[in-house]
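Let's look at chain A:
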Amino acid sequence: MPVRIWRKPLDAEKIKVKKAEVHILKNQCKGCGFCIEFCPKQVLETSDELNIKGSHPPKIVDETKCALCGFCTAVCPDFAIFTIEKDCKEGC
Partner candidate 1 sequence: METKNKAMLSGQHFMNGDVACAEGAIAVGCRFFAGYPITPATEIAERMARRLPQVSGVYIQMEDELASIAAVLGASNAGTKAMTATSGPGFSLMMENIGLAVMTETPCVIVDIMRGGPSTGQPTMPGQQDVMQARWGSHGDYEIIALTPSSVQEMFDLTIEAFNLSETYRVPTFLLADEIIGHMWERVNIPSAKSIKVVNRKKPVTPPSEYGPFKPDEDLVPPMACFGEGYRFHATGLTHDEYGRPKTDSAEVQQDLVQRLCEKIRRNSDKIVKVDRVLLEDAEVAVVAYGIASRAALSAVRKARAQGIKAGLLRLVTVWPFPDKQVEEVAQKVKALVVPEMNYGQIVREVRRVAKETPVIFLSKLGEEPHKPLEILDALGEFRK
Partner candidate 2 sequence: MTKKQLEMKHPYERFLRKERMPHIWCEGCGNGIILNCFARALDELDIDLNNVVVVSGIGCIGRISGYVNADSFHTTHGRPIAFATGAKLAKPELKVVVISGDGDLFAIGGNHFIHAARRNVDIKVICANNFVYGMTGGQYGPTTPLEAWTTTTPYGNIEQAFNLVHLAAASGAVYVARWTALHVRRLTESIKKALQKEGFSFVEVISQCPEIYGRHNKMKTAISMMKWFKEASEVRNFSDPAKADISPSRIIVGEFVDVEKPSYGRLLREMKAKLQTE
C-alpha cells in the first residue's frame, strides 16, 4: 500500500470555495432530463411535480455539491436552469 501523505494547502485560509445557487425556471422546463443525467456532481433529480406544460422539472438534491461548472445551463434546450455564484458577502 502506498503511503498517502495529506497536507493542508498553505493558502487554505485565504481561498474560499465558491458556493453555488442553482435556479430552476420550472415552467420553462420540458422535462428532457439532460441537466439531471449529465450533472457531474448529481446535484439534481426528477421531481414528482408537474409544471404548466405537464413536464416534471428537476429538483435540487444537494446544492452544496454544485461545482458551478455551468454544464446544466449550457445544455438546457429550454433556458430553464442556470447556476450563479452565491453572494457570500454577508456570510453563507
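How these were chosen: all candidates are chains of the complex that A comes from, given by their letters.
As a convention for this text, a residue touches a chain if its C-beta (ideal position, glycine included) is under 8 Å from a C-beta of that chain, and two chains touch if they have at least 3 such contacts; residues count from 1.
Predicted, not measured: the structure shown is a model, and the values here were computed from it.
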Candidate from this complex that touches chain A, chosen among 1 or 2: 2
Contacting residues of chain A [partner candidate 2, same complex]: 23, 25-26, 28, 30-34, 37-38, 53, 55, 71, 73-80, 82, 84
